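Working notes, structure below.
A single protein chain has been omitted; all remaining protein chains appear in their positions.
== subunit A ==
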Amino acid sequence: MKILQSNAGVLTNCEVLELLKSRGAGKDPTRVIAAVAPSEFKVYDYLEQTVASKQTIEIIHKFVEDCKKYDLANGEMLNVVNIRPSSAVEIDPIIQDCDSRMGDRIDEFLENVVQVLPPYPSQLESNEDTAEDKEETTDDQQMGVK
């Protein structure tokens, strides 16, 4: 076995989920007929529980375009797409030196995240108190489903 390239590209959770779905992971309730191994099904189960299950490639492209101006590292953008932080305290461990690099623009960035990336249903419930957030996120869900 020869390793030609140990890093031939990074994949977001969404892309891995799409790969597994294209092989038939989602549609097979018996989990025997699809060309997907049991270990791959475990990955599929994990990813279905995250926000990646509601994202599409177009949404991610749009998000990356919108965030070019914030000058984030690739790893940080990948992490934001995978986790979808909705508050400043959640962003803090993801972006290094968050305060000094983003400062006031953190709210703007969070707006961007919450608007472009669809939430996972459990996140939607916790936002019920803030009526404004709820309107924005329900709009996203409709946009994402199209």
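Everything below uses one rule, namely that contacts are C-beta pairs under 8 Å (C-beta built on N, C-alpha and C of every residue); 3 or more make two chains touch, one makes a residue touch a chain; residues count from 1.
Note that in this section contacts and distances are computed from a predicted model.
Colleague: Tell me the UniProt protein name of the chain this structure doesn't show, selecting from "DNA-directed RNA polymerase subunit", "C2H2-type domain-containing protein", "CCT-beta" or "Phosphatidylinositol glycan anchor biosynthesis, class T".
Modeller: The chain we cannot see is, by its UniProt record, "DNA-directed RNA polymerase subunit".
Colleague: Tell me which of A:Asn7, A:Thr30 or A:Ser100 is the one touching the absent chain.
Modeller: Touching the chain that is not displayed is residue A:Asn7.
Colleague: Over the whole complex, note the residues of subunit A touching the chain we left out.
Modeller: Given the touch definition above, subunit A has residues 1-13, 15-16, 19-20, 37, 39-40, 42-43, 45-46, 50, 75, 79, 82-83, 85-87, 89-94, 96, 123, 126 touching the missing chain.
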